[in-house]
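Just below is one structure, and these are the notes that go with it.
A protein chain is absent from this complex, but the other protein chains hold their places.
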Amino acid sequence: MNTLYEIELIKQLKARYFRTLDTNEWTGFGQCLTVDCKARYRGGKWSFDSRSEIVGFMKEHMSAETLLSMHTGHHPEISVDKNGVTAVGTWYLHDVIINIEHRTILTGAAIYADEYRKDSGEWRISKTGYERTFECLEPLHEKHRILHNMFAG
Amino acid sequence: MNTLYEIELIKQLKARYFRTLDTNEWTGFGQCLTVDCKARYRGGKWSFDSRSEIVGFMKEHMSAETLLSMHTGHHPEISVDKNGVTAVGTWYLHDVIINIEHRTILTGAAIYADEYRKDSGEWRISKTGYERTFECLEPLHEKHRILHNMFAG
Partner (left out) sequence: MNTLYEIELIKQLKARYFRTLDTNEWTGFGQCLTVDCKARYRGGKWSFDSRSEIVGFMKEHMSAETLLSMHTGHHPEISVDKNGVTAVGTWYLHDVIINIEHRTILTGAAIYADEYRKDSGEWRISKTGYERTFECLEPLHEKHRILHNMFAG
């Protein structure tokens, strides 16, 4: 088992997770998760016990044309077990969510604690969740303009 | 060929690309690109077909003392071909551009699709470009103050 190689694969998995989340590619997003994946976002405020629950929630709450999000994950601290079958990881989240309808911008930071499992030869997230360090909400500036929105026709 | 080592070299290449861009080190920036590098920024709105065109454009548009930029690239998903001579990569861009003269701040996110080529033993970017997820423009707060500007005397 090449630990560094497994760590690189897990980093790329998390990269796909964030990319598909913000581009609303829900099939690709679901493939990042094990079928029995548990999620505890915001210290457990949002709690889910399967891939379908997580994808369903995200699809419902994150895929409006009026909702622009940027989730970036920094500073991975990943450890792979000796057999290369499970792993744990910490990430530092920075997120920005612009609600065009309500004209608000939410910004925050959080520490992610993840678990990963090799599933038919592929790493997936088996447990995920984060604790906020902080979260802020403010109105958009009255002259704030969206120059580009990938979801708008 | 050690794939992980090549991936690490490409990450460091992209690191130099962003660092030299924001610090306006145009010689170092040019060295990140192959001579025939193609660039298609903002879904092709800005389109260039050589290193000299790309460097020329950046030099002209990004090197004013009144323009402060932060380009950070996240979530690399890099694959190297079997011979270790070419590679492709995806990055998640977060950018902020403060225009002191116009008193505006532009913020955005985008997905980069890059191609890399080994050129006299060194990785360079042979094709680059991104598609915006979103881009926003707003006026600077009337009490917004620049405490430090590396380009100001």
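Note that the chains are named A and B in the order they appear, and that numbering of residues resets to 1 at the start of each chain.
Criterion: a residue touches a chain if its C-beta (ideal position, glycine included) is under 8 Å from a C-beta of that chain, and two chains touch if they have at least 3 such contacts.
No experiment lies behind these values; they were computed from the predicted model shown.
Note that of B:R16, B:R40 or B:R117, the residue touching the chain absent from this view is B:R16. Within the set B:G30, B:G73 or B:G89, the residue that contacts the chain not displayed is B:G73.
Among A:V88, A:A109 or A:I146, the one in contact with the hidden chain is A:A109. Although one chain is not displayed, its contacts with chain A can still be listed: residues 3-4, 7, 42, 72, 74-77, 90, 92, 94, 106, 108-109, 111, 131-139.
Residues of chain B that touch the chain left out of the display are 2, 4-5, 8, 11-12, 14-16, 18-19, 22-23, 68, 70, 72-74, 98, 140-141, 143-150.
Heads up, the rule we're going with is that only the chains that are shown with their structure count from here on.
Separating the centre of chain A from that of chain B, both taken as means of CA atoms, is a distance of 24 Å.
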